[in-house]
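Apart from one protein chain that is not included, each protein chain of the complex appears where it belongs.
To keep things simple, chains are lettered A and B as they appear, and every chain counts its residues starting from 1.
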Amino acid sequence: MGKDFVHPYMPNSVPEIKQEMLQELGVESIEDIYKSVIPEELLYKERLDLPEPILSEHALKKHVMGILEKNVSTEEYTSFLGAGCYKHQVPALCDEINSRGEFLTGYCGDTYSDHGKMQAIFEYTSMMGELLDADVVSYTNYDGGQAVSSSLRIALRVMRSRNTPKSVLLVPSTMNPEIFAQAREYCRSEGRIDKVAYERETGLMDLKDLEERLKSGDVAAVFYENPSYLGFFETRGEKIAELAHKYGALCIAQPEVAALGVMESPMNQGADLVCGDIQPLGMHIQYGGGQAGFIACQQDVELIQEFPTYMYGIAKTGEEGRYGWGRAMNYRCSHGSRENANEYFGTETGLWGITAGVYLASMGPVGMYELGETILQNVNYAIQKLSEVPGIRANVFRNSNFQEFVVDFNETGKTVKEINQALLKEQIFGGKDLSRDFKELGQSALYCVSELTTADEIEHLAEALDQIIRGC
Amino acid sequence: MKETDKKIGFLINPVAGLGGRAGMKGSDDAARCRKALLAGYEKSASCRAEECLKELKGLSMDGWRIYAPEGCMGADVLFKVGIPCEPLENSRIGSLDEETSREDTLYFARRLCGMGMDLILFCGGDGTARDICEAAGSNVPVLGVPAGVKMYSACFATTPCKAGEILKRFIQGKETSFSHREVMDLDENSLDELAVSPTLYGFLTVPDDKVRLQRAKEAGTSEEEEAEVLAAEIRAEMKEDTLYILGPGSTTYRVKQMLHGTGTVRGVDLAKNGRILRADADERTILSFLDREQKAEIIVTCIGGNGFLFGRGNQQISPLVLKKVGKSHIRLAVTREKLSGLGTRPMLVDTGDLETDRYLAGYYKIRLNAKEEIIYRVQAGADALLS
Partner (left out) sequence: MGYYKTDRDFHEARWDEPIIMELGNPGERGVMVPKADKRVVESTGSVEELLPKGLKRKKPPKLPEMSQMQVLRHYMRLSQETIGTDINIDIGLGTCTMKYSPKIHEQFIRSDKLKELHPYQDESTVQGILEIIYQLEQYLKAISGMSKVSLQPSGGTQAIFANVETIRAYHEARGEGEKRNEIITTILSHPGNPGAAATLGYKVITLYPDENGIPDIEALKAAVSEHTAALMITNPEDTGIYNEKIRQFVDIVHEAGGLCVYDQANLNGLFGITRARDAGFDMCHYNLHKSFSSPHGCQGPGAGAQCVSEELAKYVAAPTVEFDGEKYYLDDNRPDSIGKLRKYYGVPAVLVRAYAYIRSLGPDGIKQIAELSILNNNYMLKKLLEIDGLSMPMAEGKYRLEQARLSWKELTDETGVTTDDICRRIVDYGFQDYFASHHPRIIPEPFTPEPVETYSKDDIDEFVAAFKAIAEEARNDPELVKTAPHKAALGSQIQEEYLTEWENFATTWRAFR
């Protein structure tokens, strides 16, 4: 094959057309153009070290799918993995709509060219507003970790604009370790993240330790998850908010969105900011690629001013009853003054926002209720069944759980890694190994069920664990 | 109508813009204007004014009164678009419809000011802006509808429609903050010479156009906010026991407002230890102060559009003053917005002494706030024209 070849993605690779265009410009070759502006010593003279092209679509498909076939998916094996990425039923409409070329290949077209996109995004934030009981919902950002990190920095900025600068952010020790790591680096130049102790018995935030730390007067915000990363409900959200406010701090909460059909929104329990991830609302797990973050609050200018992302606002038009949309209060995004040092933002996760809208519209209030109901029942059944397995403790924190629970394998003499390897043979993905992130829990794992998990699968897990532990 | 009603004055310079179509560089020359009229060139200012006023269609004017000179200097257009007004009778000259002059603009602008307007809307060009500035000073809020040939001044809305939008928002009570904008003009008769550039004539108080919607992927802080932050930064930088020579302009005026005493928008003021020692100082005064002081700094802004730093509107800061203070003691107070307006052109100095100009040339750091600095080029005006 020659150096130049006609490629289906490049109409002007046809030599005659290329020639015609060069003639129009009055140059011999394209090389002449770029050599006139790029210094000789910077030109790359070799051929790029890349594999030769796979030209037919069929061959490309064989090649790429051939590699992907090496994966084993959660459709083939039964998965008990969660830990921030949750497999749920994805309505066919979600995939249908986010495959539409108009949405899939749209970008930053604005009010007039992309009216439909703007409406879809506004509808997403409107439905999220209902789910969260919040008046203001941001455009989607990278992921829940980014949403938490930005919420924490919003709190630091709010404190500064109140002329009470504070530098400490309190989070639970049971927090999602990936988000914690992300937030720690993100906030490091502006503040410090400290962990509040938890009660060994219940896993809940230790309110005494919390109050002690708040007394320093240097706390900008208290953050909690509900349910916690380790699966149990945080039953004292109202108390946490009350303490935070008592000492002049904000309260930030991350609810699990799939629980909100049955669970009260933290917004109604005193939280000032609510943030999290919408992946459970219609996004496939995609090896972690379906994540998208949100931040919400009530109509409070002090907080909204500090939101770092786009916000799509509704606007009336010249015609009665017809609305348009645009980026609202845009100056926030690059607020240049010293007290309000900016956060960066870029192309984040718009398509997932639209998809979550389709999901919420399909589910409706009843669907969201039933989702929560099924998960609650399944998780309790799983705890029951695993509790029957001798040698393991199925719910370390004696608490009510949503979709996940900690299983303690310390008594078995086996590591979680060994157990999970053995489960693989049973075509089961065992729970997330906690031994590295939660050393105090020893050999424990975080198990997750969903509305898709069947009683048979739970029973199969219990049997398999029983056999592995007994060494059969 | 009640006594508590708010008042808007409205004034058109009917011959503004006339010179443009007639191939003149402006319409300041009354005799040439007359010739143009006779030659059949039409007056366009009233059309511009009409475009602006159309934006008010359907707006409730309850609580507002509009005052305008009768005839072509205002009332006619208002009548045409159906906005009620109180015409100011013409007691000064015979027939306004025929020929108007600078004096008419000055006369009515002064009269409107005397009546205590909340805003004066004027329609014209740089020459008109100069006249308004002369009559109204920089304390009465005004808004310019662009209709002239020369449009160097920053007190005009970008288009007549935009002016209408701003006016509408003002009437609705949505436009409540103001800033000082430059009034500039150049002598149209010497325009053919390349070397000429607009001169700063003063400042007008103009409602802020906060609507800064852009199709851009990112939008920035408004110029107002930026200038505020910049001024605060400069104020914080100011050292004890140092004489500050503060040039004219809206950005430096913000700094002056942060000091004790009353500063001027147009003049060069001297300050020390947070206090204005002398407002509107001339060269001799500056030099006599410099003789007494160990340390001195100059804080100066550039003129929007043409980028003159020294030599336009601040000649008091003379070559001698500049040499005494020294290049390293010049603090530039320029916002990013203003720099954007320069395109990619350098800022210029034209002190009347080429040697001083070349001494001042070079790269300057402009600190905008604690976190942002800009490096920008300053060039001698003469050299800029050569290159």
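By definition in this document, contacts are C-beta pairs under 8 Å (C-beta built on N, C-alpha and C of every residue); 3 or more make two chains touch, one makes a residue touch a chain.
Note that the coordinates shown come from a computational prediction; the quantities given were computed from them, not determined experimentally.
In the complete complex, the residue from A:363, A:386 or A:406 that touches the missing chain is A:363. Where chain B meets the omitted chain, the residues involved are 158-161, 169, 174, 210-220, 336-337, 339-340, 342-346, 362-363, 365, 370-377.
The rule is simple: only the chains that are shown with their structure count from here on.
For the pair chain A and chain B, the distance between mean C-alpha positions equals 51 Å.
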